[in-house]
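Here the complex is missing a single protein chain, while all its other protein chains stay put.
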Amino acid sequence: MNKNKHLLLWSSLGALCLLVGAAVQENFLKEWRGIQASIQTDAGPADVRLRQIVAPKLGVTDRCVTCHVGMAPGEQEGSGHPLAAAHGPVGHDPAEFGCTVCHGGQGRATEKADAHGDVRFWPAPMIPTRYAYAGCGSCHTHIRVPGQSELERGRSLLERYDCLACHRVDGRGGTLRPGGVGGMEGPDLSQAGARGFDTRWHEKHLQFAGQPDKAGWQDAFTDIDTAERDSIEAFLTSRVGAPRLVDAKARFHSLGCRGCHKIGGIGGDDGPDLSRVGQRDPGQLDFTHVRGEHTLANWLSEHTRDPARVVSGSKMPKFGLSDDDVDLLTYYMLSLRRSDLPEAYWPKDRIQASRFGQREFSTDGATLFGTFCAACHGDAGQGRRFPGSPPMPAVGNADFLAAARDGFLESTIWLGRPGRRMPAFGEDAGGLRREEVQAIIAHLRREAGVKEPDRLHPLPRWASGDPDRGRSLYDRHCAGCHGARGEGTDAPALNHPLLQATASDDYFVETIRRGRRGTPMEGFGQPSTIHPVLALGDIESIVAYLRTWEKRQ
Amino acid sequence: MTPTTATPRSRLDPEPVARRDFLGIASLASFLAAMLFAGLGVLRLPKAAVLASPAKKFSVALPDSLAAGEAFVPPGRSVAVFRDQEGVYAVSLICTHLGCIVKPGQSGFECPCHGSQFAADGSVLRGPAPKALPWLAVSVRGGECVVDESAIIPAGTKVSG
Partner (left out) sequence: MSTTAPENSPLRRFLHNLLQSPWHVRDAALRSGLPTTDRTRSNFVFGNVFLHLHSVRTHRWSLRWSTTWGLGLAATAAFLIALVSGVLLMFYYKPYPEAAYDSIKDIHFVVPTGRFIRNIHRWSANVMVVAVLLHMARAFYTAAYRKPREFNWLIGMGLLVVTLGLSFTGYLLPWDQLAYWAITIGANIAQSPREVTDAVGITETFDPGGLQRELLLGSDIVGEEALIRFYVLHVMLLPLALVSLLAVHFWRIRKDGGMTRPSDADQRLAPKADVYPVFTEAPQKTYQLAAIVKGASPAVGRGPENTVPSMPHLFYAELGVLMLTVLVCLALSMISDAPLKELANPSVPENPAKAPWYFLGLQELVAYSAFMGGVGIPMIVVIGLGLIPFLDREEAETGAWFGGPGGLRLVARSAVFGLASVLGIEAFAIRFGWLREWFPEIPQLVITAVNPGTLLAAIYAAYSLWIVRRYGSARAGALALFTCFLCGFVVLTVIGTHFRGPNWTFYWSPADWPRH
């Protein structure tokens, strides 16, 4: 019966060994124990214990500070380990807000790979450090930015008036009198947008400049005109402590991305909604055709660079964006991570946007055009052509604007072209308001220098002609691009019911007569090498033929 | 119950039981009845009288760009809403086999769990699913469609609007 005694002896010894091993692992070999043991503070060696930040309302239990000891609440900066460093100065105290709210990652974890979230089965890894401010987007969903050009203008004015001689902005400038000697150095303006600034700054500066005892001021500060002051103020308002995020957002809103992608209910619906694209789980993404690391940031930038390579069959064109564009777009998309936080935590601009309908983007025509139209119609409305898709009309074309009345343009933007790629931007569909649509139209007219055309004819439908003759003319001259049935193979679709319903005969006649210079559409009213000049009667016949499609819809 | 016979009884003999022990029978029967009734009552408890499930009816606005035959899945719902020339209709995305969420694809639906495939109208093409994906009642109110996940309607019923 000694067999059983041996069994008991060796099993028990084995179990004892394993338990001792587990105890050693538990009590001595944990990564964070090693880190904490090597940290020295002024008060002596740091306590070796688990540390955490708990904020129940934010749903935060963050143990990041178990390793990042210097950032733990009530802990002082120590030395002996890089992780002993304290958090940089920020508006939000980590002891109150925790870490993951801004940085992502797995707050409950206490081991590096798990905590940073670069493991399987954790959907929200940390935001890479170089895009760190994208985390602001969890709550600051509506950071207000001026248009890209406005932003650039403000920035360059600041340079031109040498404001950086006295003021510091985003870590630059303010070097003339280091240490503020002589009271010459002005305040740091990097967070002027968040903290607010004196609206009477210009008067005050002038006043100072007039005082005899401020010797240096007389040369340094001169009068600035109102337009330039507005630009400077717009720039300062956008200084909320996240300069690159603001740049990224402005860039995003200049490249027309929201023409196809909705964010917070505003935008076109030709592509996926991007409202929470920064929260996507990298574990659910297809990295088969993605070069580089398997992170959301890399996926987004590779996809932005060449959509169809990453997602086969993607309808999104390859825009040929620069590396800087791609980087900034990735930055902004990573910041689209609105979390469902209690309203008490909402920042002011978000409340203003949700309660009072304020826009997070500038609502001047240029910015609106850049935000919603530029991707397809070109940044100057010159139209664009992408492989595998009919060309996007040149809406900034002077001939077009000379043929189209504002009401037609407005309804086209409002209703879109269902079934084609032009989405509807009306308030119910795309979230744009009447005055914003009108601002876009005004912008187009201003840029092209073309006023709204007068009516040729008091009635919208007046063209009388022979549809049969129109048909033969159409087949000869138009069907090549517009398609045999006007379906718009390589040019706008002429049989589209909404076009038929909203376009007047004026528009058709004028367009055929004038053509659109700079596009393949030739004017049939002028002599040309490739086609005859058509008389008004012929043009009317073509229009009459176009109208036969309407009746059959 | 004194023994009436004179023969001595062995310790191993069974104790005589009166043929009509009414009191004993009645007490045991009542005990059983009470227990049975209590048991029934206990069994009644785990079957909830009202199911704590969220509302089955919801309204959804379809995007204008929705192409005919393209599925629109309202976030957080297991329903695909379609629109074509004949009208609007909704098909449940819960696999009739074992309740996984089927994926709407180019020409129908595909279940990730056991490989069932359904045609665009929900009928079973292959795999273990015992029946077609049910069509759900839709009504159009204003610009929105109201889908009722609890009302199953015959396949092919489309609501114009």
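By letter and in written order, the chains are A and B; residue numbering begins at 1 in each of them.
The working rule: a contact is a pair of C-beta atoms (placed from the backbone, for glycine too) under 8 Å apart; a residue touches a chain by one contact, two chains touch by 3 or more.
The model shown is predicted, which means the values in this text are computed figures rather than measured ones.
Asks: Pick out which of A:Ala15, A:Leu29 or A:Val90 touches the chain that's been left out of the picture.
Replies: Answer from the full complex: A:Ala15 touches the omitted chain.
Asks: From the list B:Leu62, B:Ile101 or B:Ala120, pick the residue that touches the absent chain.
Replies: Of these options, the touching residue for the absent chain is B:Ile101.
Asks: Touching the absent chain in the whole complex: find that residue among A:Glu26, A:Glu293 or A:Asp490.
Replies: Residue touching the chain left out of view: A:Glu26.
Asks: Residues of subunit A in contact with the chain that isn't shown?
Replies: 1, 3-5, 7-8, 11-12, 14-15, 18-19, 21-22, 26, 50, 52, 61, 63, 106, 108-111, 114, 121-123, 281, 283-288
Asks: For the chain that got dropped from the picture, name the residues of subunit B it touches.
Replies: Subunit B touches the chain not shown through residues 11-12, 46-48, 51-53, 75-78, 97-101, 110-115, 123-128, 130-131.
What we mean here is this: only the chains that are shown with their structure count from here on.
Asks: Could you give the separation in Å between the centres of subunit A and subunit B, each centre being the mean of its C-alpha atoms?
Replies: Centres of subunit A and subunit B (C-alpha means) sit 45 Å apart.
Asks: Sort out for me which residues of subunit B touch subunit A in the complex.
Replies: Touching subunit A from subunit B are residues 61, 63-65, 67, 143.
Asks: Mind pulling up the subunit A residues that touch subunit B in the complex?
Replies: 268-270, 415-416, 418-419, 423-424, 428-429
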